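Down below is the structure, laid out as structure tokens.
Complex shown without one protein chain; remaining protein chains in place.
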Amino acid sequence: MKKGIPNKLKSSNGYYYLLPFRFERINQEKEILINEVGDYLICDIGTASKIVNRQIDVKSNFFGELISNYFISKEPIPALLNLLANRYRTKKSFIDNFTGLHIFVLTLRCNHLCHYCQVSRKNEKNELFDMQYENIDLSINLMFKTPSVAITMEFQGGEPLLVFNKIKYSIERVKKLNKIHNKKINYVICTNLTLVNDEILTYCLDNDILISTSLDGPKNIHDENRLRSNGPSYESVVNALNFAKKRIPLDRISALMTTTRMALNHPKEIIDSYIENGFNHIFLRAISPYGFAAKNKNKNEYETEKFVEFFKIALDYIIKLNNEGVYFVEDYTALILKKILTPFPIGFVDLQSPSGLINGVVVYNYDGYVYASDEARMLAESGDYSFRLGKISDNYNDLFYGEKAKEISENGSLEALPGCSECAFQVYCGADPIRNYVSQGDTVGYRPTSNHCFKNKSIISHIINLINDGRNNENEIFRSWI
Amino acid sequence: MITYSKERNLITCLVDSSIYNMDIIFKCFYWYGKLFSIEICKKEDFVEILIEKKEGIIDEVMFNKLRLKIKQDLIDFKTRDIVTKETKSVRELIIAKAFSNLSDEEEDIIFTSPVDR
Partner (left out) sequence: MMVGIMKMKYLDHGFKIIIETFNMIAKSYIIGVVEDIDLHSITLKNKEGFLIKIEVTSENFVFSDYFIRPKKFSKLSVSKLDIIKIEKRGGVKILFKHGSNDNLLFVTDQCNSSCLMCSQPPKNVDDIEYFYKINNEILSLIPKDIEVIGISGGEPTLLGEKLNLILKRLKLEFPNTRVHILSNGRKFFDKNYVSRLSLDINKLATFGIPLYSDIATIHDYVVQAKNAFYQTAIGLHNAARFGLNIEIRIVITKLNYERLPKLAKYIFMNYPFVEHVAFMGVEYTGFAVVNSELIKVNPDVYMDQLKEAVLFLNSMKINTSIYNLPLCLVHRKLWPFSVKSISDWKQEYSNDCKLCEEVNICGGFFRTSRLKYNNINPILEKKYNE
């Protein structure tokens, strides 16, 4: 070889091996190929078949791209197997952390009468529906047993501020015990805000507690959905919100909305009301098939197609706002985008496989029992105790690794579920055995009629089409969300 | 071969089992279960699939659409089946490697987002 003059390097023979990947058509011309760790390539329809039938030109750049992105390999055991394994471990690293979200239902009492309430509320004054101090102590002990270094302690209800003294008691106890355990603990209170006062807000500020409230949109929609025992609640929520905003930074307050049948026709108004109230993000949530939501069918039942339509219109509107210079995020899209566009895992229990039940979230309920998830305790309110792990006083291993836990986790991996195992969007989706159980009668579920499947498939595929099209700066905007 | 009997409101598919194995056929017709009731019968060197509409009738237009869709789906599911089977062992290897216990001085590499750092 003459010095500095390039040598053509010999390339190996044309045969190549397949690596695990899945594919799906996303429109009339394109299909998406997605590998085991979520890397995607959007190609012309028929590309997957060409790859499988060994019709890819080994001299082409596309061939090199398929190798670098772990779709094929020149060797039976890929040269970059270690990288792929590291990527896979990263994507699944939420498992290592085990239970990160610990929900404490300190009371089931509530001062609201929302028609879609996912838990059956009880009279405001009946203290039988509060958690006993002894059980709070035991729950905290269980929480500290989790191997997870970072944990979130979330207070739900009912309306947890009805028992603010118990919240304070819990947090003070956790703070003391954490001097030994040294975990990173985030606190969240899910409240309708109507009971906030100076004392509560100061306490939240001092302890860096995140306040999560419910706002269903503008007055007419919110009031239709969320009634107080003494009348509509919109004014009181907005007043409380303004009161709170003066005392704690806005990024420590977030709001959740629930899409009811009425909301379906008002995506823009709902988003505008969030902006008016100072929020820069919204989580467009479909209604859950639990609790009162399941009973009040005329107000709550709608076809998932309608929700998907609503979602798409809302997302378009949000993208338009971003293009006009208003930074505003749709949270569910942002979660899915993080799965599509980054190598990192997300901590959101609904979009995980193995499912987030128990290994992502656990509920300590006012009734003295531990449940596999928020949905599990809602189910219990209607008399179905299928996902009750045991008593708060039981031992940690029996609760978290016991027979019940095993039974629940059995159908919690998309990799092994019919309809999911070869679905291209598997890596971007999540398993939800309890939802399967509630809506379809068993934890395996049946994908062809599953609303959950339809919703996620439609939304993921819509997002991918927006990424592929990108004519309205979607890619730039999406990257700013993650 | 896909045929349609108007009288019986039934589509019959005959699939060559030397090309399409039972896994492919099950996975493919699984997705038709929302609107149709499916019956799969294994014959000697082919598989017969009976597709009956749960509600309403199958008209000519629907039949023509279905015929194209079934053909396409069979090819897609065959492609998926090849990937699944050819990559079974390498997939197990990736997972084993990802979750194997390493010796003490080595730490598993898990990326963290620059935002969280």
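Labels A and B are assigned to the chains in the order they are written; within every chain, residues are numbered from 1.
The rule we apply is simple: a residue touches a chain if its C-beta (ideal position, glycine included) is under 8 Å from a C-beta of that chain, and two chains touch if they have at least 3 such contacts.
None of the values given here were measured: they were computed from a predicted structure.
**Student:** Given that one chain is not shown, which residue among A:Ile26, A:Ile67, A:Leu315 or A:Leu389 touches it?
**Tutor:** The single option touching the absent chain is A:Ile67.
**Student:** Any idea which of A:Asn280, A:Thr449 or A:Ser480 touches the chain not displayed?
**Tutor:** Of the listed residues, the one touching the omitted chain is A:Ser480.
**Student:** Just one of A:Thr342, A:Ser373, A:Asn411 or A:Gln426 touches the chain that is missing; which is it?
**Tutor:** Looking across A:Thr342, A:Ser373, A:Asn411 or A:Gln426, the contact with the absent chain belongs to A:Thr342.
**Student:** One chain isn't shown here. Among A:Glu24, A:Asp39 or A:Asp367, which residue touches it?
**Tutor:** Among A:Glu24, A:Asp39 or A:Asp367, only A:Asp39 touches the chain that is not shown.
**Student:** Need a quick check: the contact residues on subunit A for the chain that isn't drawn.
**Tutor:** Residues 3-11, 39, 61, 64-65, 67-69, 79-80, 82-83, 86-87, 342-344, 476, 479-480 of subunit A touch the chain absent from view.
Simple rule for what comes next: only the chains that are shown with their structure count from here on.
**Student:** Taking the touch rule as given, give the residues of subunit A at its contact with subunit B in the complex, in rising order.
**Tutor:** So the residues of subunit A in touch with subunit B come to 17-23, 36, 48-49, 52, 73, 76-78, 81-82, 84-86, 88-90, 92-93, 96, 342-344, 418-419, 421-422, 446-449.
**Student:** How about subunit B: which of its residues touch subunit A in the complex?
**Tutor:** Residues 27, 30-34, 75-77, 79-80, 82-84, 86-87, 90-91, 93-95, 97-99, 108-113 of subunit B touch subunit A in their complex.
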